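Dropping the structure in here first, questions after.
Every protein chain but one is kept in place in this view of the complex.
Read from first to last, the chains carry the letters A and B; within each, the first residue is number 1.
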Amino acid sequence: MTILASLAIPLVGALAILLAARISDNLRETMTLITSVALAWNVWSLLPSIMAGDRPEIILFEVIPGIEIGFAIEPLGMLFAALASALWIVNSVYSIGYMRGNNEKKQTRFYVFFAFSLAATIGIAFAANLFTLFLFYEALTLLTYPLVSHKGDEKTLRSARIYLGVLLTTSIGLLLPAIIWTYLVAGNGDFTPGGILAGHVEGPALGLLLGLFVFGIGKAAVMPVHRWLPAAMVAPTPVSALLHAVAVVKAGVFTVTKVIVYIFGIEHLFTTPSSGWLLYVAGFTIIAASLVALRQTNIKRLLAYSTVAQLSYVIMAAAILKPLAEIGASIHMVAHAFGKITLFFVAGAIYTASKKTEIGQLAGIGRRMPWTMTAFTIGALSMIGVPPTAGFVSKWFILAGAFQADNYFAIFTIITSTVLNAAYFLPIVFIVWFGRETEGAGPDHGEAPLPIIIALTTTAALTILFFLFNGPVIALEAQIFGGPSS
Amino acid sequence: MSQRPEDDAWLVRPTTIKLLWRILWAVLALTVAAHFVIPVKGYFSIESWYGFGAAFGFFCCLLMVLVAKILGFLLKRDENYYRGDQDDV
Partner (left out) sequence: MFDLLPPALILLVGALLVGPLRGHWRSAAVLITPLITLWAVWQVPDGVSLTLPFLGYQIEPLEGSALRRLFATIFSLMAFVGGLYAFRHAKWYELAAGYAYAAGAIGVCFAGDLITLFLFWELMALFSTVIVWCGGTPGARAAGIRYAIMHLLGGVILKVGIEGVYVHTGSLDIQPMLATSFDTWMILIGILINAAAPPLSAWLADAYPESSPTGSVFLSAFTTKTAVLALILLFPGEPVLIWVGIYMIMYGIIYALLENDARRILAYSIVNQVGFMVCAIGIGTELALNGAAAHAFAHIVYKALLFMSAGVVVYRTGKSKCTDLGGLFRTMPLTTVCGIIGALSISSFPLTSGFTTKTMISQAAADGGLVTVYFLLAAASAGVFLHAGIKFPWFVFFQKDSGLRPKDAPWNMGIAMVIFAAICLILGIFPELLYQYLPYPVDYIPYKAGKVIFYLQLLLFSGLAFFLLLPLMKRTITISLDVDWLWRVLAFRIGKALYTRLSAAGSKLEAVVQQNLVNLTTFTRRHLGVGIGEESRGLFARTWQIGTTTLWIAVLLTIYMLVYYL
């Protein structure tokens, strides 16, 4: 029942937010916070039993014989749900500071659809089969549209159109056929350890099916279906932060990983050469996106391309098809989430405090906003993968997995991309701390509003804490390949 | 601003410089001469030649300076060479 509660809480909460808004803004924000805490509480309460090896599931109803809507929890989904629900709390605190600090309009619509989106995210995380996952996946796209197009002006609507266009086209044009194909050959779409396609789909057909899935899951932003990500940067930063650094994009890579592990099965893929292309496409995305990021002058666009590259780390890790790499892929979801959400929070903080959006304007801003920029430095170091940040931990496992498979392409891609990440983040770190402010460059300002500072300090701290305390997460993800480990 | 040689520091006066050169030649001669008194065994036979260290040192330096000079033609650039097309890197 707790599974359904996890779905119900954000839905009910959305309504509560809507109603509370009629009374007062503060009540509305309180409802958001209560809902997010309740959701996190509920989701995290599932954790101990999952760690012990339980795999609860519940089938809601059969739509047609063989096609059901059902939910089942396994380690990957548990991790995703726990991550999204926990970060929703932090993000809500941040949103309060941001929306008020910028005097945004239509705040109620914002909070309501945010809650709806979280419901869809939980649905994706806990989906027991492809059909259920697809439903919630599409719902997420549609429910985030009002958030992306929040500003409402012509330019925003155009970009939001790209967002919707790319995601819906790929999911209906590529993902849906892939799902139908799976159901036809395997008889069902249930996520099963070891996969369900072995014996049903072999050889080149497997590679093709994989392609339909990977490119159909547009939210994973594998090139060339990545264009929606930079376009979605027109959204207010809290949206960019949670949805595009945590929920939407994570839903994408989560789905890809889940499909690889539980539909295809890593053994089956490893022995079928036609699926090897995924590694190279992901590697190409990493390098290409990093190169494009080098040329960006707008903070959020740079972060968007950085996200595209980091997402493909997860895909590439999953494509290495060795246990340590799969663990690395799932941990990178967490590490990247912590780091990227911090970076987006910083971008929003800068905008709220000074209305600046370009990197060139940031000279010396570290002296005005020390907390914010310290968080930025930590986030940047995590992206590069330097200890003592979370990024180091995930890259360690991905590399270990690459060695298990003697996958030198992956190893060299990681080396190259580390250098590229440093190349575009370090100049910013320098300029914010050591740069000299030019006279009349902008308004005199200090730090961002307090809720924002609290939020970004929390996520920056999480980035470092994850470096020190990552045992439980690793133990949880190791269970993807079997029962609880000692 | 020119000073009369006698007003400058002792070390750089022409008279002192001549003196220093004389001392240097004397010391150099001594080190080679000492070779006759104290046996320099070294690790390899060639090192017991009189004045080997002196010759070796002198000619190695000559060689190094010449090699450096030649390589300099290839490698030297104006000190602002890199600053021209520099924005980030």
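Here, a residue touches a chain if its C-beta (ideal position, glycine included) is under 8 Å from a C-beta of that chain, and two chains touch if they have at least 3 such contacts.
If you're wondering where the values come from, they're calculated on a predicted model, not measured in any experiment.
Participant: Just name the one of A:Gly165, A:Gly276 or A:Gly364 that touches the chain not displayed here.
Facilitator: A:Gly165
Participant: Using the document's contact rule, name the residues of chain B that touch the chain not shown here.
Facilitator: Per the touch rule, chain B residues meeting the hidden chain are 1, 8-9, 11-12, 24, 27-28, 31-32, 34-35, 38-44, 47, 51-58, 60-62, 64-69, 71-72, 74-79, 81-83, 85-86, 88-89.
Participant: Considering the whole complex, not just the chains shown, which residues of chain A touch the missing one?
Facilitator: 63-64, 66-67, 131, 135, 138-139, 142-143, 145-146, 149, 152, 157-158, 161, 164-165, 168, 180, 183, 291, 295, 381, 384-388, 393, 395-396, 399-400, 403-404, 408, 411, 414-415, 418-419, 422-423, 426-427, 430-431, 433-434, 470-471, 474
Throughout what follows, only the chains that are shown with their structure count from here on.
Participant: Would you mind pulling out the distance in Å between where the CA atoms of chain A average out and where those of chain B do?
Facilitator: Centre separation, chain A to chain B: 65 Å.
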